[in-house]
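Left out: one protein chain. Kept in place: all the others.
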Amino acid sequence: MNLEDIIQDAYQKVKNLDDQGKVASYIPELGHVDSGNFGVHISTIDQINFGVGNCYDKFSIQSVAKVLSLSLAYRIVGDKIWERVGVEPSGTAFNSLVQLEADKGIPRNPFLNAGAIVISDILLSNLENPKQDFLDFVRGISNNTTLEYSSRIAESEKAIGYTNVALCNFIKSFGNIKNEPADVLDFYFDLCSLEMSCKELSELFLYLANNGFSIQSDKSILSESQSKRINALMQTCGFYDESGEFAFKVGLPGKSGVGGGIIAIHPDQYAIAVWSPKLNDKGNSFKGMKFLEEFTTKSKSSIF
Amino acid sequence: MNLEDIIQDAYQKVKNLDDQGKVASYIPELGHVDSGNFGVHISTIDQINFGVGNCYDKFSIQSVAKVLSLSLAYRIVGDKIWERVGVEPSGTAFNSLVQLEADKGIPRNPFLNAGAIVISDILLSNLENPKQDFLDFVRGISNNTTLEYSSRIAESEKAIGYTNVALCNFIKSFGNIKNEPADVLDFYFDLCSLEMSCKELSELFLYLANNGFSIQSDKSILSESQSKRINALMQTCGFYDESGEFAFKVGLPGKSGVGGGIIAIHPDQYAIAVWSPKLNDKGNSFKGMKFLEEFTTKSKSSIF
Amino acid sequence: MNLEDIIQDAYQKVKNLDDQGKVASYIPELGHVDSGNFGVHISTIDQINFGVGNCYDKFSIQSVAKVLSLSLAYRIVGDKIWERVGVEPSGTAFNSLVQLEADKGIPRNPFLNAGAIVISDILLSNLENPKQDFLDFVRGISNNTTLEYSSRIAESEKAIGYTNVALCNFIKSFGNIKNEPADVLDFYFDLCSLEMSCKELSELFLYLANNGFSIQSDKSILSESQSKRINALMQTCGFYDESGEFAFKVGLPGKSGVGGGIIAIHPDQYAIAVWSPKLNDKGNSFKGMKFLEEFTTKSKSSIF
Partner (left out) sequence: MNLEDIIQDAYQKVKNLDDQGKVASYIPELGHVDSGNFGVHISTIDQINFGVGNCYDKFSIQSVAKVLSLSLAYRIVGDKIWERVGVEPSGTAFNSLVQLEADKGIPRNPFLNAGAIVISDILLSNLENPKQDFLDFVRGISNNTTLEYSSRIAESEKAIGYTNVALCNFIKSFGNIKNEPADVLDFYFDLCSLEMSCKELSELFLYLANNGFSIQSDKSILSESQSKRINALMQTCGFYDESGEFAFKVGLPGKSGVGGGIIAIHPDQYAIAVWSPKLNDKGNSFKGMKFLEEFTTKSKSSIF
């Protein structure tokens, strides 16, 4: 069976599942999305592009953007970023403050909110116009100049982001935030508000399946080693306290967001994006997780 | 450069490094080993076997055996074992009791001591002559009838294994140990006392690089899915609170033991075993980690 | 209103309350007691003795005995015992292992199980015939030679005391238990099996209301300073994670046991014992707590 057929099959099977998830409600604007949306899109390094369902509808990629901000910070600062954020899975929920206290302000990894906030701080210190420069970086990866932030989503999150204000100020109290917390968070909420479709997402992330080299823009985004290491981080830390489960059942590096999007990478082969807004109780897309499990099982494409 | 040359190069480079590790001393007998030992052996599914240094000397594989006991329990009981042990990285040290309390006696994963003790309990309930049956299982994988427990090591550990007695009784208090703690620990200490050389270790673990099928004995040890899942678990949980670092720097599923041994798997390609007794402060072989980082970097064989 | 009338009033009022507690069931033998029992007895330094209800029925004093073993250890070893156990409230349940890990085997206080086990270990190292010597010490305080252990209760607890086995071995792994865990626990379970009535209990504990001097036996059990310090410890740590609540609502130093007994001390005035087997969800006697709150409110005898 070819990839397209496997995707079609898995999509149909999961589409009919009873969705036990719930749309994220803590960011009010996210609650307005149609919870029945379900889309999938794959982009391979052999230039196959294929999608089903709502694969052309834009959604809020939220934490999936943490991979992009990490990529830019890693590109600019190199391995010195690991002095300020770790590479270990945390065993705790995405917004936990507990480990931060034990670890004296060094977040366990860059995909926890705490870690992504530190990465935002690093970018703020290294970019002239952080918001525009970061957008240009993202657009440049896949030559997609239509990508945009959603000020509506960013504002909605800023209005109620008390946990993130707590996290950022707590890290600041340990000295691991260099800029003003309000500025760091402003930038962080903007990053997370990026919107794109499954098609745009799988195209964008293809560089991580291709050792850091972007086929669309014909340029190197990350070194081969950096690209592999970001994949490794997605594998061990990409799904909060469900990271082990994802490695176990799906077997691909990946990253999820509370908007219901998931990107997964098969090194040397493809990037695949899924979107379905209802989240399981770990905060990851219910149908997205099911689809990817079905897909890698049928295609036998777990990297393990 | 071919695999042999890369191994030779990496071996020489790491051999000359200043070893900052320390031989594990908490099991008295382990402290008697010559700390200068350093061996490497690779076994590929194309039937290449190649080793350097002390690759034919036997050592105590300790926690590496947890992969073997998990394999046998998974083979016998199937996915029901995941009702009694999780698949998530823990973010804590190998012998931590903290999470066990929060998780009400369900260890986070089968490679923590707590998890391996639960697996031992499962085997105890399912094997007629646990100690002999398990040894037969291990010998049968690679048709190596010379493999043996070390009663000397097992006794040494039993005499001072207070932390493990604590762990086992604590899990028992939550009802997740079915047999008598003393019996479970007796079996557990035996498992961990298995001795083999790097050569024997890489040959033995080749089934995990081959989708669960043993080339030497021409039989299926685990199903393809089970084999992939154990690799996934090794990737996310194989090195205690250095698991993320190992994925990040080495990029292979693997498992370490306090005897200084490490096994790493490249799915569809090879199993590689390293041994050097001095451990870094996370409890993993200092030179073993360095060698594997060097090896996958040079051979570009990270799975990511 | 005199003390007797206040006690009668409070007793009647609480007797008719709907008892929302549950008899401790984790020690099987404790579950066999008649849950409707309810007794109170006061002994004052002015030699008033007065009781109501089941105040002459014997019950298992359990953790109340921790004050007695602490008294003997403090008497023998002096302030050196504080090198092995702390004096701080723990903020956690009575059998928690979490803090023990953070505090490297030094229990927060001698009224947690962990702390009482360390005290038992100290006694074991300092008494010739620990079990008999301790009993003699207790009998000698109030000249009551009828006090006895219950081997039935001790055996029942030994058979299922997995959590305490875990605690003791965990502390041993940090080096803060000097004897064999099995011997320490054997002695510890014996201590906790002491049986007495409310009358015997309030008479026995009168020395702590009298600056360490026993009226009945006309001898000094503890120095004035030692006696005050044990009262202070009972105030801050006597009721596990309900210690603050007890200070807040009752306002007397005291100690509870899972048998449903509570002793409370008003320095320079009296010792009062209550017994009612059903426990609230913090593990303290439901009616016992209610009675003492009522009693100190009516008698205005909170020490605060």
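Think of it as A, B and C in the order they're written, each chain with its own count starting at 1.
In this text, contacts are C-beta pairs under 8 Å (C-beta built on N, C-alpha and C of every residue); 3 or more make two chains touch, one makes a residue touch a chain.
Not measured: the values here are computed from a predicted model.
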Contact with the hidden chain (one of A:12, A:126 or A:173): A:173
Contacting the left-out chain in the complete assembly, out of C:173, C:214, C:236 or C:256: C:236
Subunit A residues that touch the omitted chain in the full complex: 96-98, 100-101, 162-163, 165-170, 172-173, 181
Residue numbers in subunit C that touch the chain omitted from display: 86-92, 99, 108-109, 224-225, 227-229, 231-233, 235-237, 241-245, 247-249, 251, 253, 267, 297, 300, 302-304
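What we mean here is this: only the chains that are shown with their structure count from here on.
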Centre-of-Cα separation between subunit C and subunit A, whole angstrom: 55
Interchain centroid distance [CA atoms averaged], subunit A/subunit B, Å: 32
For subunit A, residues that touch 2 or more chains besides their own: none
